[in-house]
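One chain of protein is taken out of this complex; the other chains stay put.
Chains here go by letter, A and B, matching the order in which they are written, and residues are numbered from 1 within each.
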Amino acid sequence: MGVRQTTILVILSFVAGLVVASFAGFREFIPGLLEGAWVTVRITVQGCLLAVVMAVIAGIAKMYGPWPLRWLAVCYIEVFRGTSALVQLFWLFFVLPHFGVFLEPMTVAVVGLGLNVGAYGAEVVRGAIQAVPRGQWEASTALNLTRMQALRRIILPQALVAMIPPWGNLFIELLKSTAIVSLITIGDLAFRAQQMNQTTLKTVQIFSIVLVMYLAISMVITLLMRLLERRAAAGLSRGRVS
Amino acid sequence: MEASTSERPAAAEGGVAPMVRFDRVTKRYGALTVLDDLQLDIAAGEKVAIIGPSGSGKTTVLRMLMTLERIDGGVIWVDGEPMTHMPGPGAAGSGSLVPASQRHLRQVRGKVGMVFQHFNLFPHMSALKNCMEAPVTVLGLSRKEARERGAELLSMVGLGDKLDHFPGQLSGGQQQRVAIARALAMRPKVMLFDEVTSALDPELVGEVLTVIRKLGAEHDLTMIMVTHQMGFAKEFADRVCFFYQGRIAETGAPAELFGNPENERTRQFLSAVLEAG
């Protein structure tokens, strides 16, 4: 899907959502749902930022760190990939207080989802770095760059471009996972939907609108990643098409 | 791995120590011995062409000298210093060598530059940036100095008007010339050329060879090249080494080796190559 089609789809789904909403006589609920959507977006954005940071640190530590760091990175990646996001969230929410650590629900949400997706992201980072041709490392060695210099200045900038599409998928996974924060008392979109369903019993309409809202947010993510990809690719291989 | 022989390279005839010495160097990949007890001295300023059938270990020679491959036996000396090894912790002058540390490698590696078969340019940097990266980060040159040096070298290889082009915008021949400039920007004493024209379309080979010729004429570089261009080797090299199954089967001045090969293998190889070419 190109940038243009995605843009059109984003606009269409917004319009469709609004139309469905107004025909269903839901004008009075829209503000509440939008409030919930705003919470969802905030958690998504903060979670994604944390995920990227964790992924880069863990991915590089796993590949090039000294053994204690490498071991730590492997543990982090395996534990957070091997258990589910909801288990991690509940653990942070219910068990950490037992150890004297009390976190705000919002903090639990961002930390839980960010760490979870970061573990998957670490493998993306690793894969992209390994996909850079070996000749680039050899040329760096021939020019006497240190490993860190080669990684930072030669390898990572190239790997970054290959990372963008899989990161787009991970960001959408994170967006979808945010629905589970409603289970730890956060008033996000899923929470509002549940609440309104219980008070109005207009199940079909409410959940349809909410699904479309999630779709719209995920399309915005897709669109932004496409734009980023296009810019990055232009920066990497200027003129390769000409 | 303690080196068995550890004396400094003796002065060759004429009293000058060799620029590069392979001292009983062995390289294996698993059970396969790629280079067997290689003994080879190359004098400063000498231009050596390495030829031979594929799998004869000729590219490995260059890769070992660039420290891209570990060696399994022997010592490589560059400019009077052990490259693959360094003086052991024992008393100074005890003469024992231990395998080189990363620090030692980084220190001696600066004397060697390499041009690769597939260029290995950095695709996210312009031609000029490719030439500036290592001088700035490794040699600590200011950006201004590095830019001047890079621009000068790029115009030397005939690309003065392509400074801001990215590798993707350049032809293979142009990319390879950038790669030569990039290696020269580190001011190496020894330049390695690994089949630098093999990946090029035939009509682009000439421009790269011209640059190498010019380099040989104007600078006092030690140059070692693995090549399939027999004509170029004959005209350019001071000495030709024919590799066969991990050993030097024959070595000599180009006129002798090409004109009157002594070794049966050399004869076979040359006639096969000439027939194909």
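Worth a mention:
Methods note: a contact is a pair of C-beta atoms (placed from the backbone, for glycine too) under 8 Å apart; a residue touches a chain by one contact, two chains touch by 3 or more.
Everything below uses one rule, namely that contacts and distances are computed from a predicted model.
Of the names listed as "Multicomponent Na+:H+ antiporter subunit D", "Amino acid ABC transporter membrane protein 2, PAAT family", "Peptide/nickel transport system permease protein" or "STAS domain-containing protein", the one that matches the UniProt record for the absent chain is "Amino acid ABC transporter membrane protein 2, PAAT family". For the omitted chain, the shown partners it touches in the full complex are A. One of A:Val53, A:Val95 or A:Ala234 touches the chain omitted from the figure, and that residue is A:Val95.
When the full complex is taken into account, the listed residue touching the unshown chain is A:Thr203, out of A:Thr107, A:Thr185 or A:Thr203. Where subunit A meets the chain that is not shown, the touching residues are 78-79, 81-88, 90-91, 94-95, 98-99, 172, 175-180, 182-183, 190, 193-194, 197, 203-204, 207, 210-211, 214-215, 218-219.
Note that in this section only the chains that are shown with their structure count from here on.
Separating the CA-averaged centres of subunit A and subunit B is a span of 47 Å.
In the complex of the two chains, the subunit A residues touching subunit B come out as 133, 135-136, 138-139, 141-146, 149, 153-154, 157-158, 235-240, 242. Contact residues of subunit B toward subunit A in the complex are 66-68, 106, 109-110, 112-114, 116, 118, 120-124, 133-134, 137-138, 165-166, 168-169, 179, 182-183, 186.
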